[in-house]
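Take a look at the structure below.
Every protein chain of the complex appears in place save one, which is left out.
Showing subunit A:
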Amino acid sequence: MVDVRSGIGEALPPPEVEDVELYHPHSWWTKYVFSQDAKIIAIQYATTAIAIGMVALVLSWLMRLQLGFPGTFDFIDADAYYQFITMHGMIMVIYLLTALFLGGFGNYLIPLMVGARDMVFPYANMLSYWIYLLAVLVLVASFFAPGGPTGAGWTLYPPQAVLSGTPGGKDWGIILMLASLIIFIIGFTMGGLNYVVTVLQGRARGMTLMRLPLTVWGIFTATVMALLAFPALFVACVMMLFDRLLGTSFFMPAIVEMGEQLQHGGGSPILFQHLFWFFGHPEVYIVALPAFGIVSDLISTHARKNIFGYRMMVWAIVIIGGLSFIVWAHHMYVSGMNPYFGFFFATTTLIIAVPTAIKVYNWVLTLWRGNIHLTLPMLFALGFIVTFVNGGLTGLFLGNVVVDVPLSDTMFVVAHFHMVMGVAPIMVIFGAIYHWYPKMTGRMLNEALGQIHFWVTFLGAYLIFFPMHYVGLVGVPRRYYELGEMAFVQDSVHSLNAFISVMALIVGAAQIVFLFNLAWSVRHGRDAGGNPWRATTLEWQTPETPPAHGNWGKELPVVYRWAYDYSVPGAAEDFIPQNQPTPGLVTHEASS
């Protein structure tokens, strides 16, 4: 069971590669603004993503005010409501979650965790951030453009997305939305190539692929997927832009709009849906896989125990990543596509549940017989498991083609995807920030504020989205500005909606506590030292905290073991860093 490699504990001579040709900053501008240091770029990405994420948070408040208390707020008309839901969805999925996991955590953690000095193409990396910022600014501009942002729903389904019955359809809204996505994808590609090549080429001596921390495996696989999936969205955006601006008919069949014959013909609205979801489904895992990886490391570190079944965990990530490219049409069971597709896509979709379930088992089996420290990262990790299991299981309803028929396009779907790709990954983001903030700043986040933040966010989010499934089960459709009179909807559903809205306001407000904690602790937090969690991975072994440009000082680290040597019998401490040789001590070697 335990594979042993001879000589594993013996020290190797330090590598001869010293400081490579990094562009060291010469001024304040090149150090903090146009920086080529992945760690600064990471913080730029994260700050921008969180800032635009706060816009999405406020939008969610506004839409919940309308749903919970319809007719109370005059400034929320139907146009505004559809603009709020559209921008909330798009910002959360693309500009917050994707950018934060890959641009933020990817940039900060990949070079440090693999033992590199920086990303392999630092200049392209810098450019990636500035193009991302441009994409965000174009998106924000649509709020101020004539007609306001698009209200087509985040899925942007044509023909309605480019017609006058939809806010922004014949104004600037949809144009700026599509332009922003195109710019985002260009910027992401520059960053994404960097992450992939750095993991493949930039690893320290001894850091084999099967010694990588699962965080790196998650981000690496998600980036490969994103590089393959985003082009489908890119193409779809370009084609729709042509349909809207040049009058082409990629997605536009013959249409009579409000009694008037349009000059389109021969296009297919379903083609857009296939392109969108060929991107859109992998996108779910582009967000989920980094979360899977990070939470594995959080659980292992804070339970002082190796991750259970490391090799199985790596293969599960890779298999999930691969399978996620052949399940996309499960978003389209009632789209009118050929109904025989249902058999194939339901089968592939439910198969993906198996490797996903294995990951869940391995997380809880890591807790089993562990030495569980209930730190803030651990609490958020527990919150992740609860919400991810809940949201993952409702995916078995929606993935199982015929069960999807009554539930599709109802609030059940909204509850499902918020639980599984909203709440669960965000739990991991919070856990990860509480975990790595000490490395980024040298100070700990405040514990008491963190406890308030965790309990309100976790329990509040569960109370929002768990009951919402039952609103959908009753039959309430999604994307309804107001329910009005529906004979099959009991009055109590309206009370439940009001309850959900109140919880949403509370959970949103709890994020202010978190932001305050981030700002306050930079100066006033408890001094963290270099390795406050007594963790094994390389980022905690840097000579300086926060790590300087180049990360490692004079000598690159040499890696002797996998990332999970916690509580090794016979070792002096309950953790052995990856770069520490242990002559005479036999430990597990996952790579053989």
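Following the convention adopted for this analysis, a residue touches a chain if its C-beta (ideal position, glycine included) is under 8 Å from a C-beta of that chain, and two chains touch if they have at least 3 such contacts; residues count from 1.
One rule holds in what follows: contacts and distances are computed from a predicted model.
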According to its UniProt record, what is the protein name of the omitted chain, chosen from "Transport permease protein", "cytochrome-c oxidase", "ABC transporter ATP-binding protein YtrE" or "Radical SAM core domain-containing protein"? "cytochrome-c oxidase"
Would you indicate which residue among A:Met54, A:Ile255, A:Ile506 or A:Ala548 is in contact with the undisplayed chain? A:Ile255
Which of A:Gly370, A:Gly450, A:Pro532 or A:Pro547 contacts the chain that the document leaves out: A:Gly370
Contacting the left-out chain: of A:Gly247, A:Gly336 or A:Gly553, that is A:Gly336
For the chain left off this view, which of A:Val33, A:Val58 or A:Val354 is in contact with it? A:Val354
In the complete complex, which positions of subunit A touch the hidden chain? 1-2, 78-79, 82, 151-153, 157, 159-160, 163, 165-167, 169, 253-259, 261, 265, 267-270, 303-306, 308-312, 334-336, 339-340, 342-343, 346-347, 350-351, 353-354, 357-358, 360-362, 364-365, 367-374, 379, 382, 385-386, 389-390, 393-394, 396-397, 400-403, 405-410, 459, 462, 466-467, 470-471, 473-475, 477, 479-484, 486-488, 490, 492-493, 496, 564, 566-569, 574, 588, 590
